[in-house]
Every structure is written in structure tokens, then in C-alpha cells.
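All protein chains but one are shown at their positions in the complex.
Showing chain A:
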Amino acid sequence: MEGYLTTVDNIIRARGILLLGEVLVRLASKPLDDATIRSLIGFFTDRLADWRALRGALVGCLALMRRKSSGGMVSGSDAKAVAESYLQNLQVQSLGQYERKLSFELMECLLERYPNAVASLGDTLIYGICESVDGEKDPHCLMLTFHIIEVLSRLFPDPSDALAGFAHELFEILGCYFPIHFTHQKDEDMTIKRDDLARALMLAFSSTPLFEPYAIPLLLEKLSSSLPSAKLDSLRYLTDCTMKYGADRMAKHIEAIWSSLKEAIFTSLDSVLLFTPESLEGSDLPKNEIAAEALSLLQKLIVQNTKLFLDLIVGDEDISMIFNTISYYKNYHEIPLERKQRLNAVGRVLFTTAKASQVSCNRVFECFFSQLMDILGLSARNSSGQPYFDESILISKRCKHGALYLSIEILSACRDMIASSETILAATSHTEETWKHLLQSFSPALTMGFCSAFICSSEGTHDAATYIGVKGLLILATFPGGYSLISKTVFEKILVTFVSIINEEYSKRLSWKLALKALVEIGSFIERYHESEKESSYMDIVVEKILSLAFVGDFGILFPLRLEALSDIGTSGRSYMLKVVQGLEEAIYANLYEVYVHGSTNSAEIVTHLLKCYSDKVIPWIRCEKGFEEVLLQFAINIWNQIESSTHFNASQTNKKGVLDVMMKAMKLAVANCSEEKQNIIVQKSYNILSSSISFPLEELLLQERFQIAQEVDNSSSRDEWVLSLFAAVTIAVHPQTHIPNTRSIVSLFMTTLLKGNVVAAQALGSMVNKLDLKSTSGQTSSDCTLEEAMDIILNLSLWIFDKNSSSSIQSKMISVHDTALNDLSNGVGSCTSLQIHAILGLAWIGKGLLMRGHEKVNDITMIFLQCLQSSGRAGISHQEKSISENNYKLDLHNSVMKTAADAFQILIGDCEQCLNREFHAIIRPLYKQRFFSAIMPVLQSLVMKLEPLSRSFLFRASAHVIIDTPLIVVLSDTKKIIPMLLDGLSALSNDVVDKEVLYGLLLVLSGILMDKNGQEAVSDSAHTVVNCLVDLTRYPHMTLVRETAVQCLIAISGLSHARIYPMRTQVLQAVIKALDDPKRAVRREAVRCRQAWASIASRSLHF
């Protein structure tokens, strides 16, 4: 390449050198021998002087400089030569942006990798850098520049060094960049942000203590500026500089810093304190960023220069003025606003100060704490001798909220300091610290003070007083370190105060909530720090007391509140929860016993509350904690035991239902949260009880017998029903892997029960079908069955109800039985219909179970439903022959069967909270709703075509359910086909008041389609029919939401293409004018918007 590198043609030479440089960049890791490197670096060093080919030379130098030692490096002397040539030849500021960046990179590389070589250049180097850096503006180059200066200052740490002379000049250059004023647009420079630049500059600022005489005054000056970002930056820089410059250098400026800092804190803090339960134990750091930064700087300064700074704070006039004035105001609300802000600021300052170190804490306690105590009228000597001193004095001097607030701040700072320096505490515990002494002597008196603040708040409605009182007590109670600081009597007194509030003051929501929150905090604090001594008193006083109080006395409206308190306290620690659970369970068992034996209404109500609390609060908590499964297992087993032992069963019909419902819920949740082995135990246990108590032949069940059981609706005792329902609850909640014994007979049992109208049995059957194994495993006994077999049982049993013409022998037999049974019953027709309804409901749940796991047998079930929907019922024909006189009556009943069949689709595809969801371990196939939707909709559509108009309405109802519960995105993809069904469904449903919820759901789907872009395109073809339908719905009398949504849909339609909607404008406007006079305001409001939207497309002049 020789010729190209040395030719006199500038362009070719530049290209040649650049090529060589780029090659070297690519060869970064290839070993090269020293001689080659030497000659190359020599060449590039020379070329630095050649300004026309500079870029190549820079790239080459940089590539060589950055080589790792493994592949051969540039030697120190060569590096020095590069630096010399650089300084001599380069006029960095006269170069283009990219070259500038390269040359800065080169300098950075030189400084970082060959510090010794370049350091020997001394003054020349610094001067050169000053020269090249001055006036730089590009953000990328600035980043490098700041870094160069930072490294440079690190290179000359000694103040007597060369840098000292240049410190002023260098800082002149740096200082004009502060505060960073970043004007670049966001999209222009994504790589570098303002914050990056600010941080780089900060590092440069703080790189050497030599900048101190220039930097600190500049920063303080900018701190007093009104620009928030400048303030924030100054505070950050000051913090950083403080750390780097060292105590001695900072000492000179401390006074100035303090005064500006004070100013910043005082003006930036919010003046309003929050008195909500949430802020009770939050780290209530100020939201304001400036204030937060200022306080952290304050803390750093105090740590660094304790003595000096404390003197400043103690001697500060503003603070002492606050101290003098707070005693004038008796009440927090009397304090004027700006004074509140001051007070808050002083509180924060004291908090930070006291938190900073032991020494500062001492000092704060000495100066301020005792002063506060004087203001409050509390004195140490009383507390040491007689803890219960004259309360009248206290009451007279109470309510100095300002002082109380400040003492809270100091105390909490002190507590935080101990908590953060646990080890230091252990080491210094033998030395008698002042603050410790003071704290010990004042704590009883302070407790009294806080208590009184709290109690006297009952006279007025002062949130502040309550809040301050509770917070103060809470802080005192949560001092770490056992009883060494806060004596046992004090701690217990605090607990007793809280507990009494919990037990007595229900009427005052705020104080009650605060007290409860405080108790929970104390509990979790004890748990966190393993304070065994405190734990025992907490257990004795709080948990025991509240437990005992919760279950005696009246069970009026206060009872739920007590339960809330109980469960909240339980959540604060494992041992408490155990205790609470124990108490709860005892109460549940005792009350259940009452219910079982005496049928007591009162106990039923109590047990309902208890069980609700158990399933809403306790079980979710247990689910999050590990290792509590045993508790749930015990709970479930105990409930079963109790049922087993109670042979006299007197639960009255009236309250039974509610209790059974909550019991089943608790049972389901308890079982669902157990592991498989535990579930197996529970299932086994419950199965034993079930089989021993219910008088059904478990083996050899003939269909006939089964059917007869179905007819004996009222024969089974209510205890059996409880047992069965609870067993169903267990079955709903188990894992798929959990083994259910004797599946075949259980399935039959559930089948018969569901025919009696027991929905839970149907749900249980659905879950069983959902979870049964597809293939039989070797370990199973003959009584178990696979899914196929279970389905056979179910379908055989169910088919006869609907399919009378079937030729199967069993089914014909069933028909005969059916008919004879019907004759036996006085109200044959009625019972038959209700039987059919129950059967359909049961099938719907079973179908849901199948559908969710994606089993094809679900098709059989949906076919049954569809047959019900399209026929006017073949089962009905036989009755018609028998009793023609009852014709009208029957038709009506028949409608109810068909309606149930239509609603079965809602069960099939809708989500359910009670069973068959993730919580109860259902097997859920992904996208099952989509599959079902695309399978069933064409069938429904073709059926609609076939039928005469009268019987279509139930089909529309069924399809409405399917459309509502399918995810909107799926419906959208198929809009064109769905729209006719949807509109017909809307008009069919609008006839009956009862269907208004379904109607609304369907209308929401339509509005979802109209809001979507693709949906709009699909709708625009049938815009006319849609508008007709919506116009009708704007007059729907039974539901405001329907009218409102219909009008909103009309607004959306006004956005369709002009040609489509123009013909409809008069029709719509007339409808909307009527809607303007709607009884409901919300509809009128939408109507105004709608009218405007349509009027503006109609013509320029409105029809008034």
C-alpha cells in the first residue's frame, strides 16, 4: 500500500490511511509483533500532523491504543510520542464533529491506559486539554470531555502538582455547563439523555478537591435559583462533592450550605400532613424530590462533620423560633398554614439529624427533646418514682400537637437509627448514651401524653390528634431491643390502650382503624425482629383479649368489625394467626353444633359471619404463607368429624341454606389449597361418612332403583343433604390427580341428586367429568371408572328424558317407568317439567366440564340442548294425549324447559366462580371458547333458517349467550355472519323485561363491534338494519344503560361512510330528538352528542 499511504494526492492518501486504520480496528485481537506495532504507531503518530488525512490517523491510533496485552500493545514511550504529537498538531475545536469525537476518544484512551506515560508531560498536557475542551457543545463529545477531565484530575491527585495551577481554568470551562440545559429534541438524540450528561458532569465536578473553592459557591448560587431542575442538580452535585472533597475542605462552606439548605427544605416541603391509616407506618419520605435530595445531603453533611453542623442546627434561630411558638397553639388545626410547613420542615430536619449517627442523636435529644418535654409539661422525675402521676396536670397541658409531632419525629428517627445499626448497639450498649437515658426516663410520661392526645380527641373531631397519638404510641412500642429501652409496663400499657379502643370505640371509624393498623404493625414488627419477650405480652394482651372478646357478649352489628380486627391481627405473624385460627375454629365448631342440634337461628347467623371471615381472610393468607396446609386439613377433617358425630340433626329450613352455602365455600377453598396427599385424606374421610350415612345401595344399581330415588324427592333427611353437598364441595375443589373412590357409584349418586334440583351436585359432577382420567390405570379397582364409562352412565341416564323414540331396551324400559311414575304423582306434568329442567341444568354443568377439557362428548350434550330448542318437545306429546284439557298450562311449562335449554349455553361457555376454574384445579384447554363458538354458531344459524318464526326466540337466546361469553376478538373476526343473528337476538330479547341483562350484554358486544375498525367495515353493509334495531332500543323502557348504549352506538355509526348512512339521517334524528326528552339524564347527555354528530352530516342548516 506504500504508494497510497504516501501519495501527494490528498484524497487518495486519506482513503489509504483510513483503510489501514479500519483494518487495524478489525484486527484488534490478532497478535502482532512489537516491531510491526512500533512502526505502525510511529506512522500514525506522524500522520496526526497531516490534517487532510486526519481521520484515518485517528482511527489507526485509537485501534492500536486499544489493543489488549495478549496481541501486543503499544509501548509507553510510543504512547507518549502520540500524546506529544496530539498536543502539538491537533486543533480539536476546529475539527468536524466526528473527528472531534475521535480525538476525544483518543485522549481518553491515552489517559486511561497509559497514565504514567502521559502524566510526565505535565503542564503541557493539561494546557492542551484545556484548549481542546473549551467551547465544546455536542452532547456525545461532552460526555467524553467530562470523562477526560475526571480522569485527568485523578491523574494529578496531589494539590502541589501541576493541576493546581490549572484548576481554576479547568473549572471555568466546566462551570459554564452547569446546570445542564438540554435543548435537543427527543427524537434527535436518543442515545444521550440529559440525566447522563448531568451525571458525567457531576463526576467531573467532584473529581478533585482542587475544584472546591470554585465549585461550592457556584452550586450554592444555583441552589437559590428558581428553576426546579437546577435546584435538584445542585443538591445532587453538592451531595457528591461533599463525599469526595472531604470534611476539612467542606468545613469552610458549612455555614453557607446550611443556610441555603434550610431555605430549600423550608420552601419545598408540603405543608399538609396526611392523617390516613395508610401513612401510619409508611416511610413517609417527602414526595418532593428537592426536599428528599436536600435531606439526604443534610444527613451526609452531618455524618461527615458532626460537631460543626450540630452546632449550627442547635444554634439556628428559625428552629428555636418554631420551638418557642408551638406552645401557643393548642391544636394542630389552629396552626396557620405556613407555620405548619415550617413545623413539618423542622420535623424532617430533626429526624434526619437524629438519624444520622449516635452522636447527633445524643445531641438532638439533649437540646431539643428535653425542651419539648418541658413544653409538654412532662418531667422525668415523676416517671421514675411514680408512674401514675397526676393526670389533671397532663390534661391541662395536653393538645400541644406541634410539640407532640416534633417529638414523634425525633423518636422515630432514633428508632430507625437503632434498627439500622443493630450491631453498633450491641457493642455500645454498656456505655450510657444520653439519648438512651433520656428515653428511658421519659417514656412512661410520653406514653401518657400520647394516650391523652388520643383520648381527648374523642371530644372533638380532630384527626390530627388521633393520628399523632397513635403514631407516637406505635413508635414507642416498636423500639427494638427488648425491654431495655421501653420498659415492660409501658409496652403493655400501650397495648392495653389500643385493645380497649378496638373493643369499645366502634363509632369512631378513624381512630378504630388507626388503632387496628398500629396493632398490626406492632405484631409484624415483633415477628420481624424476633422479640420473644414482647411476643409473649402481645400474645397475652392483644390476641387473647380480642379473641375472648370477639366471641362473648352481643353479636350485633359490631360482630363483623371484631372479626375484621381479629383477622387483621392474625395476618401480622404466624404464631398469632395460629392462635386466631384456633379461636375461630373453636367458635365455628361450637356454633355449628348449636345449629346441628338445636337449629338455632342466632348461631346460624354467627357461624355465617365466622365462615365468611374464614374463607375471605384466613384462607387467602394461608395460601400466601408456606406450611399452613396442616391447618386447612385439620379444619376440613374436623368439620367432617362434627357432622359424623351429630346424629340428631335439627337444622331448620330457614337458615340452613345460608349456612350450608358458606360452609361449602369454606370447604371448597380449604380443600383447593391443600396438596394432593392431603386432599386424598379428606376425600377418603368424607367418602366414608357419605357411604355410612346415605342409604343408597352403592353396588349393583339398577336404573330403575336409581329412578325411584329420583322420585323420592323429599325422602332423604336434611342431614344427608348436608353431607352430600359438602362432599360435592370437596369433589369440586380437588386436584385432577386426587383419587376419588368408587367413582361409578358416586357418579350415579350425583346424577340422582341433580335430578332433584341440587345444583351443587351438578357442579361436582361437572368437575369430576372434567378431571377424570382418560385411560384406566392398572392400580384401579373395579369400582372406579374412566371418563368414557362415566360418560356412558351419564348419557344413558339422561337420554331417556328427551329421546323417547329411541329403540334401546333400557331406554324403553325407562320410559315405562317414567310413565308409571308419572301416573303415581298427583301433579304429573309439573314434576316432569321440573325434572327435565333439573336434568338440563345438570347436563349443562357436565357439558361445561367436558367443554373445558376439550372432550368430543360435549357435542352429544349440545345436541340434546338443540333438540330441546327446536322441537316443541316430543316428551310433551305423550302428555298431550293424556291430558288435553291442560293444554295451555303445558305449553307454558314447555317454554320454561326450552328457556332452560337456551340458558344452558350460558353455563356452558360462561365463566363461573363456584367451580370449574383455575382456583379449583380444573383442566382448561386453551381457546376452548373459540372452538365452541366456531363449532356451534353455524349450527344455530342453520337451525334458525329451518324453524318457523315463533319458536326461534329461544334459539336467539341461546346464540346470544354464546356471543356474549365469547371473547370479543373472536366475534370480530366473524362479524359479517354474526350480525344478523345478533340483531334478531336483540329484537327478540327486547320483548321481555326479564331478559334485560342478557340484552344489555348483547348490546355491549354490538357496541364493541362498532368501536372496532374492522367491525365497522363489516357492519357498514347492514347499516340500515343495525340502525333500525338501535332506534328501537333507544326507546327500551326497562334499562337506562340499554338506552344509553344504544345512543352511543348510533354516535359510532355516524362515523361510517357517508353514502351508507345519509339515507338514515331523518330516522335517526327523529329518534334522537325523542331521546332528548328521556327521563334519565345520562341518556339525554348522550342524545345531545348524538344529535350533533348526525346533524352535522345531515346538512349545513339543522332542522329546528
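Following the convention adopted for this analysis, a residue touches a chain if its C-beta (ideal position, glycine included) is under 8 Å from a C-beta of that chain, and two chains touch if they have at least 3 such contacts; residues count from 1.
Quick note on the criterion: contacts and distances are computed from a predicted model.
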From "V-type proton ATPase subunit", "RING-type E3 ubiquitin transferase", "MIP18 family-like domain-containing protein" or "COP9 signalosome complex subunit 3", the UniProt protein name for the chain not displayed is "MIP18 family-like domain-containing protein"
Where A:Asp33, A:Asp911 or A:Asp1077 are the choices, the one touching the absent chain is A:Asp1077
Note that chain A touches the absent chain at residues 1037-1040, 1073, 1076-1077, 1079-1081, 1084-1085, 1088-1089, 1091-1092, 1095, 1100-1102, 1104
